[in-house]
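One chain of protein is taken out of this complex; the other chains stay put.
So, subunit A:
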Amino acid sequence: MTRTQPDRGPLPGTGTGAHTSPLLHVRDLRVEFRTRDGVATAVDGVSFAVEAGETLAVLGESGSGKSVTAQAVMGILDSPPGRVTGGRILFDGRDLLKVSAEERRSVRGARMAMIFQDALSALNPVVSVGRQLGEMFQVHRGASRKDAWAKAVELMERVRIPAARARAGDYPHQFSGGMRQRIMIAMALALEPELIIADEPTTALDVTVQAQVMDLLADLQSEYRMGLILITHDLGVVADVADRIAVMYAGRIVETAPVGDLYRAPAHPYTRGLLDSIPRLDQKGQQLNAVKGLPPSLLSVPPGCSFHPRCPAVRPVCHADEPPLYEAGAGRASACHFWKELLDDECAE
């Protein structure tokens, strides 16, 4: 699902690496967790690519493997019990799974950064936010304390925190939820990374604040031409900001598509089920078409297509044959044996 590489332009700090490959290219990633009850395959052969300036949304419910994928790419997987057991993570042409720990650390934070869901627990409660932001410059850029502080204030202004100079000395708990999330964004942006991974960045926020934060993130992304991986369970948030979507289910990507195509005509029964099951603000329906059953336990993923026990269009072949990710038209892929019929149905409707 790589696309033609758009002109990235000269970015400070880049320049090495092949110019024809995407910014991030994950190939066949596998992550396992060893638990008391057996081995759980949290990520099972996931491949995707992100270009500079592009937003890829990874959509999934709890346990689908979306956050674990992000942690593996960032190199912050809890290990043990988690372990990357296969695949490649090519960042700017280099396989991050093969580089030394020290090299990995120099990439993390400086060239790829992460925004977490819960800002209050991601920030250090006993260090002022100005110090925490400034630390990025002291550690990675060798800035003096005074310069780092000035840079921190500048960053806080950039993420539109009112009275940034006065508030840089405040501690995380003195900020509201939305403001804390801005500080997280500021911290991720500090060293002008090429890739940002945002794991449910607005899930803990109220809708009016969510709108502010998403707007800010989108603005900054286009300003810096960063690649953005947005991990979420919210089909609504994604519709607005993503270029492409990858839908995950039980550790696998089951569908990828440009955002408009996916909502217009989903090519996988799970995606379709999700879209049909959410109540919509602009519609008053009588009965929601719920997806029956529950997502499977990762300790015992059903054989064949992992969605088959819940699928309304299941056929005998689905019980035994695991569907590969079929190419399903321009820039689209679906892991359903019957994606073509599904799309034809939707076009006929």
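In the analysis below, a contact is a pair of C-beta atoms (placed from the backbone, for glycine too) under 8 Å apart; a residue touches a chain by one contact, two chains touch by 3 or more; residues count from 1.
By definition in this document, contacts and distances are computed from a predicted model.
Asker: With one chain of the assembly withheld, which option in "Glutamate synthase (NADPH) GltB3 subunit", "Peptide ABC transporter ATP-binding protein", "Acetamidase/formamidase" or "Respiratory-chain NADH dehydrogenase, subunit" matches that chain's UniProt protein name?
Answerer: "Peptide ABC transporter ATP-binding protein"
Asker: Thinking of the whole complex, not just what is shown, which of A:Glu61, A:Asp118, A:Glu154 or A:Glu322 touches the missing chain?
Answerer: Residue touching the absent chain, from the options given: A:Glu61.
Asker: Which residue among A:Val259, A:Leu298, A:Cys311 or A:Cys336 touches the omitted chain?
Answerer: In the full complex, the listed residue that touches the missing chain is A:Val259.
Asker: Touch as defined at the start, partner being the missing chain; which of A:Gly65, A:Gly178, A:Pro201 or A:Gly251 qualifies?
Answerer: Among A:Gly65, A:Gly178, A:Pro201 or A:Gly251, only A:Gly178 touches the chain that is not shown.
Asker: Considering the whole complex rather than only what is displayed, give the residues of subunit A touching the chain that is not shown.
Answerer: These residues of subunit A touch the chain that is not shown: 61-62, 162, 176-179, 206-212, 215, 233-240, 259-260, 263-264, 273-275, 277-282, 284-285, 287-292, 294-295.
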